[in-house]
Every structure is written in C-alpha cells, then in structure tokens.
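Moving on, here comes chain A:
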Amino acid sequence: MTLSGAVAQLLEIALALAGAPLLLGWVDQCRARLQNRSAPPLVQPYRVLRKLFHKESVVADSASPLFRIAPYAKFGCMTLACAIIPTVSTDLPLATAADAIALVGLFALARTFLALAAMDVGTAFGGMGARRDMLIGFLAEPALLMTLFCVSLITHSTSLANMVETMNRRPFGLEPSLAFAGIAFTIVSLAENTRIPVDNPATHLELTMIHEALVLEYSGRHLAMLEWAAALKLFAYSCIGLALFFPWGIAEIDSPLAMITALPVLVFKLAIGGVSLALIETISAKMRIFRVPEFLATAFLLAVIGLLVHQLLGA
Partner candidate 1 sequence: MIHIDWILLIAGGWLLLATASLLVLRATRIVARWIFPAGAALGLGLLVVALDAAFSPAEVAELVIGLPGLPMHLRVDALGAYFLVVIGVGVCGTSLFSAGYFRTEEGTAPGLLSFEYHVFLAAMTLVVLADDAYTFMVMWETMAVSSYLLVTANHRLASVRSAGYLYLLIAHIGAIALLMCFGILQDNTGDYRFSNLRSLRLDPAWSSVAFGLAVFGFGAKAGLVPLHVWLPEAHPAAPSPVSALMSAVMLKTAIYGLLRVCLDILQGGPWWWGMVLLALGLASALLGVVFSTVQTEMKRLLAYSSIENIGLIVTGIGLALTFHAYGMTALAALALSAALVHVLAHTFYKSLLFLGTGAVLHATGERNLGKLGGLIRSMPWVAWLVLAGALAGAGLPPFVGFISEWLLLQSFLLTTILPNSFLNMLIPLVAAAVALVVALAGYAMVKFFGVIFLGQPREDKLLQAHDAGAWERLGLLWFAGGVLVLGLMPTLLIELVDPVTRRLVGAGLAPAVHANGWLLLAPSGLERASYGPVAFLCGVGAATLLGVFIARGFFHGTLRRAAAWACGMAPLPVREQARLQDSAEGFGQPIRQIFETFFHVSRELPAPSDARPRYRVLIEDRIWLSAYLPIARAVDATARLVGRLQQGRISIYLLYSFLTLLVMLLLVRA
Partner candidate 2 sequence: MTVDPIVLLALLILVPIAGGLALAFLGHSRRGPTINVAFSGLTLLMAAALTTEVVQGGPVLGLGERLFVDPLNAFLVALTALVGFTTALFSRPYMRIERERGKMTGPRMRLYHSMYQLFIAMMLVALTTNNLGVLWVAMEAATLTTVLLVSVYRTPASLEAAWKYFILCGVGIAQALFGTLLLYLAADRVIGGGEGALLWTHLVAVKAQLEPHILALAFVFLLVGYGTKVGLVPLHNWLPDAHAEGPTPISAVLSGLLLNVALYAILRCKVLADGAMTNGLPGRSMIGFGILSVVVAAFFLRRQRDAKRMFAYSSIEHMGLMTFAFGLGGPVANFAGLLHMTVHSLTKSAIFFAVGHAAQRAGSQMMDDIRGLLTAGPTLGWGLLLGSLAILGVPPFGVFTSEFLILTSAMRQLPWAAPVLLLALGVAFAAVFARVQSMVFGESNLPPVRHRPALLPVFVHLGLVLLLGLYVPPFLADWYRQAAALIGG
Partner candidate 3 sequence: MRALLEQSINLYAAILLIVSFAMISQRRILSLVHLYTAQGVTLVLATLTVAGLTHQPDLYVSAALTAVLKVIVIPLGLHRIIDRMNVRWDVEPLLNIPMTMLVGIVLVVFAFNLAMPISQLSASIARATLGIALACVLLSFMMMIVRAKAIPQVIGFLAMENGLFFAATAATNGMPMIVELGIALDVLVGVLILSVFMFQIREQFDSLDIRHLEQLRDDGKDPL
C-alpha cells in the first residue's frame, strides 16, 4: 500500500459520503426542471438528512436488534462499495479486498439485511416490501453480474481497478458487446436504485411501494442512515457505469497527480449521468409490479447476449 494509494482511498470515501446526496439533489433538480416543476435546491438531500438526524427514532415494540442494526449495516456496505469502485483513482488499497463479483455480493448483503429488517416488525407492508425487493434483487443481481462479466471478458480480469485501467488504456474501438452490456446496466441501475419505471421514490401509496415499503417502519436517525445509504448506492452505481463504460480520465497508479484532473472529469460525467437519469424518469411511466420481472429479464438477456456477442466475434 503506497501513501498515494491510501490518500486516494480516503479521498474516494470522503468524496462519496459527501457527494452522494449532492448527486441525488442534482437528479431531483433536473427532473423537476424537466417536468416543469419548481426545482428544490441542490442541497435538499442534506437538509432532509439533517432533519431526520434531529428527530426521535420510533422503533416498533416487536422489533429485534436486527431491525436496528440493518440501517447501519446497509450504510456500511454502501460505503465500502463506494470505496472499492475506482472513481478518481485506480490505485486503491481496498480494491483487492473485493472484485466485481464481491461487489455484487456486497450489494446483495445490504439488500438481504434490509429485507430481513423489513420482515422483522411483522407488518403487512414490511413483508410485502421485502418480497418485492428480493424479487427485483434476484433478477437484477445476475444481470449486474453479467454486465460486469462482459467487461471482464474484454479485460480478462474481475478486479475493478484492473478492469477500469484496461478499459482506459485500450485503444478506442467499438465493442458491440459493451453496447448490450451498457443498456442492461442502465436497466439494472434503474431497478436497483428504485427509480421510475420500476419504483417511484416519491410515492406514498403503499400498494405500489417497493423501497418505501421496506423502510416504512424506520424513522429518525435510522431512516437518515437509510436515505444516505440510498444516495451512496446511486452514487456507486453511477460511478461503476461511468468507470466501466466511459473510463476516460481516471488516475492510474503511476500518475498520482492525475487525481487532481480526474475529479473535475468525474463531476462532469456525473452531472451528465444525472441529467440522463432524470430524462429517463421523466419520459417513462412506472410499470406494474408484475411487469418488473419482464423488464429485468430483458436486462439479464441483454447482458447474456452481450457475452455471447463477445464470444461470437472472437475477441
């Protein structure tokens, strides 16, 4: 572990923790503008977090310790996810701890914890939310894995840092398999981050909820941790997508100073990404829950086709 590596690692974590709500705010703002609403300020997510942290937490009588651990566990998982995804540098000491597969496992771990916590209180909506979330998860997870594999096959590696580096270094060329993977990844990201058309983060109609149903029993600081974790997740997904499919501008091991230039590039890419996310959410309608498996199966298939295309073209 080099010093620059350690610095880059800390910087990444700090950037993720601080920047994730900002990204969320940016997406909300863009969406409001696109939908001709008056936009909330960019720092609205921070305000929400602050408000929640100051409220009292109400915990159901029947809740077990699992219920109270889950928000922190999810927060921890998402933080680690952000730490191992190369955003500004590929020289990350923690990156060896988990590669692409472990990253997917990390997301699954967080999901499982939350689903169990939702079932813990024993309300109708908690169980329903858990079931729906696991439903999405079991389709989204392999799809995500497959999109990552598409890249892995090109880079002959599943280590995220290595994948990004290789993608960055290779001469520019059209890779059809990546196109499939990219679309699949977008779909998965929408589903995983509970965005329209899969879920509506702003809904308060219980029957259509997915993520909101999971966290229905949470309040106060626990809810704050969950909100923050959700923002981190969106950040993490955006970063993986950008890093893998638009890898230019990330600093490598041999050029620590490049980090300085990498940061503005990342901000720029995230901004563009946020706009596109808002655009997608604006132009599509939320689908019925029973359509979601089909939607995700499409993503899964696209990713697999991506793999096949890669094999077929004999990379």
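Operating definition for what follows: contacts are C-beta pairs under 8 Å (C-beta built on N, C-alpha and C of every residue); 3 or more make two chains touch, one makes a residue touch a chain; residues count from 1.
Here is how the candidates were picked: all candidates are chains of the complex that A comes from, given by their letters.
Bear in mind the structure is a predicted one, so any value in this text is a computation, not a measurement.
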item	value
Result, touching chain for chain A in the complex among 1, 2 or 3	1
Residues of chain A defined as touching candidate 1 within the complex	53-62, 64, 66, 71-73, 75-80, 83-84, 94, 96-99, 101-102, 105-106, 108-109, 111-112, 115-116, 119-128, 130-132, 134-135, 137-139, 141-142, 145-146, 149, 152-153, 156-159, 162, 206, 216-217, 220-221, 224-225, 290, 293, 300, 303-304, 307-308, 310-312, 314
